[in-house]
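With one protein chain withheld, the remaining protein chains of the complex are depicted in position.
Letters A, B and C name the chains as they come in the text, with residue numbers starting at 1 for each one.
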Amino acid sequence: MKTFDRWIENSARGMARRTSRRHLLTRLGGLLAGSAMALPLLPVARGEGATRVPLPLDADVEGDAGDPTKCEYWRNCAIDGYACACCGGTPTSCPPGSELSRITWIGTCRHPVDGRDYVVSYNDCCGKSPCGRCQCNRNEGDRPLYLPAKSNDINWCQGTKSNIYHCTITAVIGQAVEG
Amino acid sequence: MKTFDRWIENSARGMARRTSRRHLLTRLGGLLAGSAMALPLLPVARGEGATRVPLPLDADVEGDAGDPTKCEYWRNCAIDGYACACCGGTPTSCPPGSELSRITWIGTCRHPVDGRDYVVSYNDCCGKSPCGRCQCNRNEGDRPLYLPAKSNDINWCQGTKSNIYHCTITAVIGQAVEG
Amino acid sequence: MSKKAILAVILACLAGSAGAAEFRPETMGVATLDRAPGPNWIWANDFTFGFMPDGRTYLLDAGSGEFLGMMSTGSMFLKLDIPADRKVIYNAATYYERVVRGKRTDVINIFDPKTLDVIGEIPIPPKRLTSIPTLINSGITNDQRFLVLYNMTPAQSVSVVDLANRRLASEVITPGCAMTLPGERRFRMLCADGTLLSVELDAEGREARRARSAPFFDPRKDPLTEKPVRSGDQWWFASFGSMIQPLDLSAEVPRFLPAWSLLGDADRAEGWRVGGIQHLGVHDKSGRLYALMHQGGPDTHKDPGTEVWVYDLATRKRVQRIALRDPATSILITPADEPLLIAMLIGVPNVEVYSATTGQHQRTIGEIGHTVAFLQNY
Partner (left out) sequence: MSKKAILAVILACLAGSAGAAEFRPETMGVATLDRAPGPNWIWANDFTFGFMPDGRTYLLDAGSGEFLGMMSTGSMFLKLDIPADRKVIYNAATYYERVVRGKRTDVINIFDPKTLDVIGEIPIPPKRLTSIPTLINSGITNDQRFLVLYNMTPAQSVSVVDLANRRLASEVITPGCAMTLPGERRFRMLCADGTLLSVELDAEGREARRARSAPFFDPRKDPLTEKPVRSGDQWWFASFGSMIQPLDLSAEVPRFLPAWSLLGDADRAEGWRVGGIQHLGVHDKSGRLYALMHQGGPDTHKDPGTEVWVYDLATRKRVQRIALRDPATSILITPADEPLLIAMLIGVPNVEVYSATTGQHQRTIGEIGHTVAFLQNY
């Protein structure tokens, strides 16, 4: 599967495009939403005291798939926007001064080390000018706008004080199960 | 004299820069302003029924110096901004929907055909998003901000309904005289 | 005059210069567009992804390469809505009190096509969907009375705007359904279960009745994209799997015409598929459908196309392959007798103009915007 990341930068480089093929789990993804109090409300089975299934560390991932500032970062498989890790945030934190949107879309990305599929919540960070760094567009499992829970074309700065889009975080909120 | 035109485009081309040397007439230029009724109020001697000293046609000018969409256009010798001729306007007309600012700065450009120096009024057109085309920065006779009449670093969208800058026209309003 | 301090300064050095030649100064002014729009005039809509508050659209004559003007269309700009008589131009716009923060105000901007200036606003609920732009974010009913605009907050609804009286007519609640395809005095929506919702409006722009079709596609197996083209009440959708689904929406009951494939077996073997942001075009007079094609696997449905394939709508046969000089994410076919194919790659500020009949590249119009995603005919 080809992706076309970083529109502008790549156009200058003659549309260098990256390849990362795999099949998608169409059964997963959905409109994730939580209240401001209890975030996130999970679309996966869990318990408060659940034994943690450890996520392999990014440091253990070879190459760009382990680097949150790269479009090839493993969690970025369905991102469409600026990666917050390049904007003063992290894969789980919005940059200072932006507001985390609780309404989001979900992707399922395969971890390159353990081979498992994880549910990634693509929450937008909102209310300041677009960050402009690390523009990535990857579309694994992306679906049209009439399936909003699966659409990365939507501006997910919704329910926030301002709907201006700043960047997107990629928090892992569960492990996905094929079936 | 080197100029650095079209910042962004040129950066992609490795800062290709253009050369067009000549000495400047520091005696000329000034804060031109007219009322809305009688525009322009001229800083040069004239009479209503004056015999017209014809300006050579752009068509008679060889190369880019005769093309209003080029930074090398002869009237652009002190422009700093987007040339309106690339934005739906002409060297003397603002693009549709923009507002002509009556407050301006003045340059003196030598005509490449007749060798005469003409007074060029760099009026800004205002009130819509910056045009983004034909970014030119040439600084013949440009002076610091404390000499406002001669400074092209100032946003000359002043006295207009909105001060947002759209592009710049380059009307010839007189013939300059050295001395 | 009190606010606009206007100084009348005559430079002493000039006023006194005895040798100044007599010269009639050029007259300055503001251009207007007095010509009627030509068949190759197009709007390149820039949603300015990296500078979202400063949306704008550029008016170009693709036939001559001329840049005719632009309009500032507000934050998170999607598209224009142009009535049949083209006496005004509308766009749904969002504004924040402090550019990116503060109070949100949504309006329908009303532009004068001769001056490209705003001449009015119609207040609307601050709910409109903002997204990658498509044809069916909004539209005008065929009777020219109402502008319909899809909302998502994430609750789904449609704002119905009364263009005759320049006020909001109603908000129609439409859970499970998205986008808006205008018809006579009605609109349709695509629903998540593969059905079509039809909403009839009354003379006041309120919902008169609604009907839901049977599923006409399977969003799980092969979703239709939300990127159709239309010719009158005939609509064509492409699916992820490169099927074309024609819809006849001229009557109250929608007609779902047989789907057909853009691909032959050889094309499939070579991995060709339709893709991009605006990936279909249609030319009325010649009855041709244009599809933006690339080679790629699943999930490449937004990848840039490298070729445009041309189909005869009567025979559903491919009649031509146009190899693009540069990859593109958006294409448009102009309604001229000798139509032009316009192609852009998002993030690259070049409008590429080809003959839609010969496929020959004709010109590049450069320095056009930041992230132009949606092209429109005038």
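Note that in this section contacts are C-beta pairs under 8 Å (C-beta built on N, C-alpha and C of every residue); 3 or more make two chains touch, one makes a residue touch a chain.
The structure displayed is predicted, hence computed values, not measured ones.
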From C:Glu26, C:Asp54, C:Asp112 or C:Glu226, the answer for touching the chain not displayed is C:Asp54
Considering the whole complex, which of B:Ser121, B:Gln158 or B:Gln175 touches the chain not shown? B:Gln158
Full-complex touch with the removed chain, picking from C:Ala44, C:Ile89 or C:Val118, is C:Val118
One chain is left out of this view; which of C:Glu97, C:Glu252 or C:Glu338 touches it in the full complex? C:Glu97
Given the full complex, what residues of subunit A touch the hidden partner chain? 9, 27-35, 39-47, 50-53, 55, 86-100, 102-103, 119, 121, 123, 125, 128-129, 131-134, 149, 159, 169, 171-177, 179
Touching residues of subunit B against the unshown chain: what are they? 1-4, 7-8, 10-11, 15, 17, 21, 23-24, 26, 31, 33, 80, 103, 127-130, 132, 135, 137-148, 151, 153-155, 157-159, 161-165
Take the complete complex as the reference. Which residues in subunit C touch the chain that isn't displayed? 5, 7, 48, 50-54, 72, 74-75, 93, 95, 97-101, 118, 153-155, 370
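To be clear about the criterion, only the chains that are shown with their structure count from here on.
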With centres defined as the mean C-alpha position, give me the subunit A-subunit C separation in Å. 28
Averaging only over C-alpha atoms, locate the centres of subunit A and subunit B and give their separation in whole Å. 48
Touching two or more other chains in subunit A are residues none
Subunit C, residues touching no fewer than two other chains: none
